[in-house]
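With one protein chain removed, the remaining protein chains of the complex are shown where they sit.
Lettered A and B in written order, each chain numbered from 1.
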Amino acid sequence: MSTGWLIGSAVIAVIVAPLIGGLLRGIDRKLTAHMQGRIGPPIIQPFYDVIKLLGKKPMVAGGAQLVFAYAFLALIITAVVFFALRQDLLVVLFILFFGSLCLPIGALSVKSPYSQFGGHRELLQFLAYEPILLLAAIPIALKAGGFPIANIFEYGQPLLPNLWITFIALLIALAIVMRKSPFDISGSEHAHQELVRGVITEYSGPYLALIEIGHWYEMVLLLSILGLFWVVGSLWWLSIIIALGSWFIMLIVDNITTRLTWSWMLKFAWGAGITLVALNILFINLGWM
Amino acid sequence: MGILSTARMKSPWLLHFDCGSCNGCDIEILAALTPLYDIERFGIVNMGNPKHADVLLVTGPANHRNYRVLRNLYDQMPDPKGVIVVGTCGCTGGVFHNCPNVLGGIDKVIPVDVYVPGCAARPEAIIDAVVLALGKLKAYGK
Partner (left out) sequence: MIDSLLGLSIFFPIIAGFICLGIKNHKARGSIVFLTAAVLIISSIFYLRQGSFPIEHSPGPAGDWIILVLNYVILAYFLFVAIKDFAQRGISRHNVLTIALTLAAGIPLAIFEFSQAPHTPLEVAPTLYVDHLSTVMCLIVSIIGSLIAVYAIRYMKDHEEHRMHLGELKETTQPRFFFFMLIFLGAMNGLVFANNLIWLAFFWEVTTLACYGLIRHDETPIAITNAFRALWMCLIGSVGFSLAIMFLWNSPLNTISLAAVIESGAPVLLLPIALLCLAGLTKAAQVPFQSWLLGAMVAPTPVSALLHSSTMVNAGVYLVLRIAPAFQGTHLSTLIAIYGGAVFLITAILAISQSEGKKVLAYSTIGNLGLIILCAGINTSLAIAVGIMLLIFHAISKGLLFLCAGAIEHHIWSRDIEDMEGTATKFPVLTGITIAAMFSMLVAPFGVLITKWGAMEAATGIGVWSTLVLVLLMLGSGATTVFWAKWIGRFLCHSPIPGRAKREPFIPLYHGILLILIGCAVVFSILIAPVYNGVIAPSLTEAGYNAASAFTTSAWFLKSSIGIFAAWPIFIIIALALLIPLLATKAKPEESHASYMCGENVEIGTDEFVAVADERTELKTGGFYIENMLGEGNLNRFVVPIGVVLLVILFVLVVI
């Protein structure tokens, strides 16, 4: 793809990703409500929430909080831009992780009991999903012949038939990133409260809005990574089905499970998640996949 | 601006504080969150955190011990905010009016926007009260 197209797609990604993210959150709440026998809010409710938050009077419990709230959003947007520019997948992930780290560091920078707890639990959550995401880049690179996302397009073949084991592991990582039960251990969405609001307890008003928008970008980026598994070929529209399908599976899992402990989360993520991806890498190296 | 006041009206987040009530009104408030009344369809979410809340829902009378906590929570809510008092005890002191440790209704401690009488107040009345409070939020800044 020519540079002009790439830059154009990056600009579109930055503008459209939060809109899609917010809409998905809204549909999430609607579907969850219906699964629970309720009606639920309108699907554009997250946008109302964010606009209302932006209009609140700012309230800060520590100067570093501001810096990290802005940095969280800015870095995740950077990761989205690099993804749209089809850069090296590992680099995209590292920038994403830097952004994700800003949230717990900002929470830890406030001397508040709930914020401290939430920040530490967020770090443990990070410890659970980060290795899975990083390791999942390896089989993708082995198949596509390189880490740049552009290689996946050049490879020309869908990845899912050979990498479905990795895909399952990525679903585990997606559940943790989206903070869905049973992994909603550190400050999750509205209906899930743990230790007041966990990692986002001390963020309020406009800064909470920034974090919310950052979460939308993060979710869209993760779903796009999942969509990479069938983004080429004549059935390229399957990538959207795969991404949305994974998202829907997360909703169902959220509604049928309950929150578990952080030590279980670590053991499960490292046990099941890492083992699955490692098996996939092993099979590719042995030539079986 | 139009969109900001619309957003404020469409997304009121609650903080629910029991200030010495018998829990009767609290049960009715929590009932409003259940699928039967489902106030989430109006965008209302029960946040546990004053820093995230727009509307403070208080039950029970103010007394010498808890007025400080109430004041503290009210101060930790960012503007624009509204206060709804649910139940007769919060409005005037109710059956506990004139007791030695009771200061009276909640309005002795913080400014109240909407009073919901009743013992216990009905969920429909609580929902009506929140809608009234939304008007105040919408008019903030004008």
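FYI, a contact is a pair of C-beta atoms (placed from the backbone, for glycine too) under 8 Å apart; a residue touches a chain by one contact, two chains touch by 3 or more.
Predicted model only: the values in this text are computed from it and were never measured.
> Hey, which of A:Q87, A:S224 or A:S246 is the one touching the hidden chain?
For the chain that is not drawn, the touching residue is A:Q87.
> Which of these touches the unseen chain: A:L127, A:I168, A:I240 or A:A272?
A:L127
> Considering the complete complex, identify which of A:F147, A:F167 or A:W216 is in touch with the unshown chain.
Answer from the full complex: A:F147 touches the omitted chain.
> If I consider the whole complex, including the chain that's not displayed, which of A:T32, A:Q45 or A:S115 touches that chain?
Only one listed residue reaches the unshown chain, and that is A:S115.
> Take the complete complex as the reference. Which residues in chain A touch the chain that isn't displayed?
57-64, 66-67, 69-71, 74-75, 78, 87-88, 90-91, 94-95, 97-98, 101, 104-105, 107-116, 119-120, 123-124, 126-127, 130-131, 134-135, 137-138, 141-142, 145-148, 196, 201-202, 263, 270, 274, 278, 281-282, 285-286
> Can you name the residues of chain B that touch the chain not displayed here?
17, 49-51, 68-70, 72-73, 75-76
Assume only the chains that are shown with their structure count from here on.
> Per the centroid of Cα atoms for each chain, what is the distance between chain A and chain B, given in Å?
Centres of chain A and chain B (C-alpha means) sit 35 Å apart.
> Along chain A, where are the residues that touch chain B in the complex?
29, 33, 36-42, 45, 47-49, 51-52, 54-59, 190-191, 193, 196-197, 201-205, 208
> Which residues of chain B touch chain A in their complex?
Per the stated touch rule, the residues are 3-4, 6-8, 10-11, 35, 38, 40-43, 45, 47-49, 51-52, 54, 76, 78-80.
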